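To start, the structure under review is shown below, and the notes come after it.
Removed from the display is one protein chain of the complex; every other protein chain stays in position.
Note that the chains take the letters A, B and C in the order they are written out, and that residue 1 is the start of every chain.
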Amino acid sequence: MLESYVPVLILFLIAVFIAAFVITLSALLGPRRSTPRKLAPYESGMDPVGPAIRRIPVKFYVVAMLFIVFDIEVVFFYPFALVFRQLGPAGLAAMGVFFLVLLVGFVYEWKKGALRWE
Amino acid sequence: MGIEEKAGNLGIVTTTLETVVNWGRTNAMWPLLFGLACCAIEMMGAQASNYDLSRFGMELNRASPRQADLMIVAGRVSRKMAPVVRRLYDQMPEPKWVIAMGDCAACGGIFNNYAIVQGVDEVVPVDVYVAGCPPRPEALIDGIMMLHQKVMREKISGKKESPIRIDQPLVQVK
Amino acid sequence: MDNQTVLAALRERFAAEILAVNEFRGDLSLTFTPKGYLAAAQFLRDDPDLAYTFLENLCGVDYLGRKPRFEVVAHLTSMRHRHRVCLKVGCDEPEPTVPSLTPLFPTANYQERETFDLLGIRFDGHPSLTRILLPDDWVGHPLRKDHPLGDEEIAFTFNQERIYARKPFVRE
């Protein structure tokens, strides 16, 4: 049963090999002339103002959380999409409940205004 | 270059590698998006549909110096802008070249006064000077092709060809 | 709305402050004392039927050799009457200061900062009078008549060795 996965493995190995080869080649051959001025941070030609590490406003975290929630939901849809014909109406109902729960979450979040950015 | 410098001159091997490397560099030289004044409009004209710079592999105008190989100083450099030009030049990765586009970048042009750096070669080492105020897009393309010939002659040994100075006999481009 | 009506209105209120009136090529220009300059600008802007609400141009001029050496010129335009009047005010050498029009016309902000930057005329009442065009550590005011143009000698074949020896060509 596993034989059918061998081509995928070979493809994966080739990809890893090519990536590694290119990176080591450029690491070996590339000239390294890093002067302090070259390593200075680039902020459109001027010196950066204020500390670099600072507190990120909370809006960014809210969006990150929402993304993770709905991304996982889509991940669950993929296997379902492959076999939803064999599952028949029972599978559809189960998936429907899963989708409805998340839909409630989405509507709540929309009305709460988490999507509005200002 | 890393390994070649250590390995030294292997005759036929390094020359072929040289041509390959130089060929690779000339045909995909990404300019830094660095327009200052009137020459920048002519440079935009050169990049747009009529005089298409994409034929020379300059499709992309990289905004950050980290990803650019060629700095086209298009326009007059004022005293307040000179340190910024120098900083951007330093922040570009190693195989880098500079084209001074226009009279103001080449020698201060018609503005011989307190505010303009008389020629950008006081700030960054320049490889090709393109004359004109502003130079026509064809003149800029001619400057770029001259730069390509110069890059094709570059040696692997890392000694960068010094910029052509007036008192040096002009190198005959074969 | 021509020069005579504006002149009459201004003479009526600021007779003491008007130092000189000049009509050159159809343009009316009045020279004021510093106090009258601010009051006249305020009056011209707020008067309902004059309505000079648009400050078009404000610049300084350096008349080296004349008694009040510097002069600030402001052009006020009335969009309704399509007429322009020019207010001038003189200020003298050691510390040229002129009342600032920025509280009346916010557009004068940059123009006064530029006049200060290039000519050294101070504007009291200006919210943030600092250099705008020149680098912050620049010494001197270039547009003054006694400031040299700062030009370099042009390199020809006969003097290029001397010039290029001094000129710092940047190496890698």
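The definition used in the following text is that a residue touches a chain if its C-beta (ideal position, glycine included) is under 8 Å from a C-beta of that chain, and two chains touch if they have at least 3 such contacts.
Just so it is clear, contacts and distances are computed from a predicted model.
Participant: If you had to name the missing chain as UniProt does, which of "Inner membrane amino-acid ABC transporter permease protein YhdY", "CoA-transferase subunit beta", "Molybdopterin synthase catalytic subunit" or "NADH-quinone oxidoreductase subunit D 2" would it be?
Facilitator: This omitted chain is identified in its UniProt record as "NADH-quinone oxidoreductase subunit D 2".
Participant: Just to confirm, in the complete assembly, which displayed chains does the hidden chain contact?
Facilitator: Visible chains that the missing one touches: A, B, C.
Participant: For the chain left out of this view, which of B:Phe34, B:Trp97 or B:Tyr129 touches it?
Facilitator: In the full complex, the listed residue that touches the missing chain is B:Phe34.
Participant: Consider the whole complex, including the chain that is not shown, and state which of C:Leu7, C:Ala39, C:Ile132 or C:Ile163 touches that chain.
Facilitator: C:Ile132
Participant: In the whole complex, what residues of chain C lie against the chain that is missing from view?
Facilitator: Counting only chain C, the missing chain is touched by 24-25, 27, 29, 53-57, 59, 61-63, 73, 75, 79, 82, 84, 86, 105-107, 109-111, 114, 118, 127-128, 130-135, 142-143, 147, 149.
Participant: If you put the missing chain back, which residues of chain A would it touch?
Facilitator: Touch with the absent chain occurs at residues 43-51, 54-57, 59-60, 117-118.
Participant: Even though one chain is hidden, which residues of chain B still touch it in the full complex?
Facilitator: Considering the whole complex, chain B reaches the absent chain at 33-38, 40-42, 44-45, 48-50, 61, 63, 75-76, 78-81, 84, 88, 110-116, 133-134, 136.
Note that in this section only the chains that are shown with their structure count from here on.
Participant: Roughly how far is chain B from chain C, going centre to centre by Cα mean, in whole Å?
Facilitator: 42
Participant: In angstrom, rounded to a whole number, how far apart do the mean CA points of chain A and chain C lie?
Facilitator: Chain centres of chain A and chain C, defined by C-alpha means, are spaced 58 Å apart.
Participant: Along chain C, where are the residues that touch chain B in the complex?
Facilitator: Interface residues on the chain C side: 134-135, 138, 142, 147-152, 154, 160-161, 164, 167-172.
Participant: Can you check the complex and tell me which residues of chain A touch chain B?
Facilitator: So the residues of chain A in touch with chain B come to 28-33, 35, 37-38, 40, 42, 45-46.
Participant: With touch defined as at the start, can you tell me which chain B residues reach chain C in the complex?
Facilitator: Contact set of chain B toward chain C: 79-80, 108, 112-115, 118-119, 121-125, 160, 162-163, 165-167.
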